[in-house]
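Yeah, one chain of the complex is gone here, protein chain that is, but the others are all in their spots.
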Amino acid sequence: MERELVVTGVGGQGIQLLAKTLALAATREGRHAMLSADYGGEMRGGPSRASVVIGDGPLRALPVLASAWSAIVAHHRFGEPVLARLRPGGPAIVNLPLVDPASLPRMTVYGVDATAVATSVGAPQAIGFVLLGAYNAVTRLVDPASLVAAMEELLPPYRKQHAAANARALEAGAAAIGGRDVRHAEVRR
Amino acid sequence: MTVVDTSQPPSEPARRVADFRPSLLLGEHSLCPGCGEPVALRVLLEVLQELDVVRRTIGVVGHGCYGSFVRIMDVDVLQCLHGRAPACATGIKRVRPDCVVFTMQGDGDMANEGLQEVLHAAARGEKITCVLLNNGVFGDTGGQLTATTVLGQRTKTSLQGRDPETHGYPIPVADLVAGLRGVAYVARGAVSTAGAVAQTKRMLRRAFEAQLAGAGFGLVEILTMCPTGWFVPAPDGPGYLGDSMEQAYPLGELITWRH
Partner (left out) sequence: MTLELLEGNDAIAASAIAAGCRFFAGYPMSPFTGLLESMSRRLPAAGGVCLNAESEIEGVNMTLGAAAAGARAATGSCGQGIALMQEAIAEAALNETPFVVFNMARNQQDYFQATRGGGWGDYRTITLAPKDVPEAVEHAQLAFHLADRYRAPVIFYGDPLLAQTRVGVSIRPLDFGPLPPKDWALDGTGGGTGRSRQIWTWAMGKATDPGPGPDRHWRAVAEKFAAIDATESRFEQAHVEDAETLVVAFGSAARFVEYVVDELRADGHRIGWFRPVTLWPFPGAALTAATTGKRRVLVFELNAGQMLDDVRIHAADRAAIRFIGGVSISESGLAFGELMDAPVIRDRILAVLAEGERP
């Protein structure tokens, strides 16, 4: 069984880090993972996209995904070519209010105001982790503890002080979804 | 002063100088009469023997008339691409730091094709010893202009003599290298007179001592005669070297190293 995730946003939203965190979490659980990144040269504001594939055996998926099961959409810009690959019916976490849930009519959309949630737990930079926490609460692809461990492992020495705040962001994102299977956009603050 | 006792014959019979050749020389060279390169090879091999490093020496030889020396030197040797010897020597020394590694290159090899290689190796302070046989001409290909051909020198590509307007100026390799940090010993010698040969041998010894001490990069530039390339009769080579090459490239130690 393989699951594909496409993540799209702009530079500065933590897209690459959240994708790497998920891929590493799966790898540490002994699963097979693949991670591709696609970003421009700008440090902020340019396109930032990533894809993660997780499976129980050697992966069949291509490094340029032909189709994807799920998405995290952090920003309305730059996402179209990637989101066009989504197969209908899978989960999509969208970052409110930047992203209009109606833009993904064929997906099961969960809306989270990641900026508000991140700010509310004192981690305003960590919107990527809020979205990742929410995603994993819906999909249950990895153990939440694996996400925390991977997040800590990926922090460079000069960012270790953010570990606690990032962990809160992951947890708050999961809480915002509440683990319920909802079929329409919801706002959680 | 010791006075030779002429009332008795010498205790040992006279021998040809060639018979004194170091055991590391496996045979005769095939270069032109009057060529200075075999003299340089000989003093180099003598120095290696005197330092007792022969069993851990690796040489890297470039392309020129001296290239044929890979056949007659009894040390492990790599014959490499034109100009690239300092790079190859770097690789060898980095994986075998206990070996004594030297290059032997002509001016066409080091100053033309390989100027970048020797400058970078020197700046990196690679613990190798580069030997430049500088006769100011591409001897092996018949006598064309190189980066070290002196002004006024006639060659097959500077038939009226090297003219700065057309051919630019010669490059003093030892001086260029001496300006870089990372060098431990840089000197310029010659093999045109007995005194110069002795001096050159001392320079080579000091250069290898610097390598053995791990002090850094060493370069010995040796002015050698090329009567064929210079259009002069063989016996006139040494004098011509003194009048031409030595005026452009003064002999001496440029950078020395102390214990």
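Lettered A and B in written order, each chain numbered from 1.
Quick note on the criterion: a residue touches a chain if its C-beta (ideal position, glycine included) is under 8 Å from a C-beta of that chain, and two chains touch if they have at least 3 such contacts.
Given the structure is predicted, the values throughout are model-derived calculations rather than measurements.
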Can you say which of B:Cys99, B:Leu151, B:Leu176 or B:Ala213 touches the chain missing from this structure?
B:Cys99
From A:Gly30, A:Pro88, A:Pro105 or A:Pro157, residue that would touch the chain that is not displayed
A:Gly30
Which of B:Val43, B:Val75 or B:Cys130 touches the missing chain? It is B:Val75
Pick out the residues on chain A that sit against the missing chain.
20, 23-24, 26-27, 30-37, 58-60, 62-64, 66
Residues belonging to chain B that touch the chain removed from view
23-24, 26-27, 48-49, 54-58, 60, 70-81, 84, 87-92, 94-96, 99-100, 116-117, 120
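Here is the rule we use: only the chains that are shown with their structure count from here on.
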Averaging C-alpha coordinates per chain, one finds the centres of chain A and chain B separated by a number of Å equal to 66
